[in-house]
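Only one protein chain is missing from this complex, and each of the others stays in its spot.
Entry: subunit A
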């Protein structure tokens, strides 16, 4: 009986070793670096796509603009159109500058003279937390409170760049009590730019 037990245990042990060698053989690499790169690729593939705040960029839904009565785009008469008693081209401007790592919001008068400026860094978010949508929203809420104090309740918004704060900063301005008339994209895009910096090594 005892003999049998030993025999069987040895057998199972051999079987286990066999299994190990078979299953492990798939992960044999000549260098550690190669395996590391693969692991990183797998990890990046499993991660959710990074939010850039560009909701609706990829959507291909049927254009609802044609059925709409209200006009969505400016024309030649827009500049003199009154909003809350102020012509469109004399409304204060809110510039939002978004980057992957930070969001800077400044409020200027209609000539472009800056009056208020806040960024996620000034707001108290440091390091990687600066580049989040929550930081952008908090910054927008605080700057809009200051703008309301100045008596600027109706504004136009100009957004520049792509990043997590793009949508949430605009939402935050509205939550802070500002009345947003229009949203403009001011992202600098060139088809023949000077040579950019070299690619990041991942």
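Keep in mind that, in the parts below, contacts are C-beta pairs under 8 Å (C-beta built on N, C-alpha and C of every residue); 3 or more make two chains touch, one makes a residue touch a chain; residues count from 1.
Here is the rule we use: contacts and distances are computed from a predicted model.
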What name does the UniProt record list for the absent chain among "WD40-repeat-containing domain protein", "Symplekin/Pta1 N-terminal domain-containing protein", "DNA-binding protein" or "28S ribosomal protein S21, mitochondrial"? "28S ribosomal protein S21, mitochondrial"
Checked against the full complex, the residue among A:46, A:84 or A:190 that touches the missing chain is A:190
Chain not shown, touching residues in subunit A: 54-59, 65, 70-74, 78-79, 88-89, 156, 162, 167, 170-171, 174, 179-191, 193, 195-200
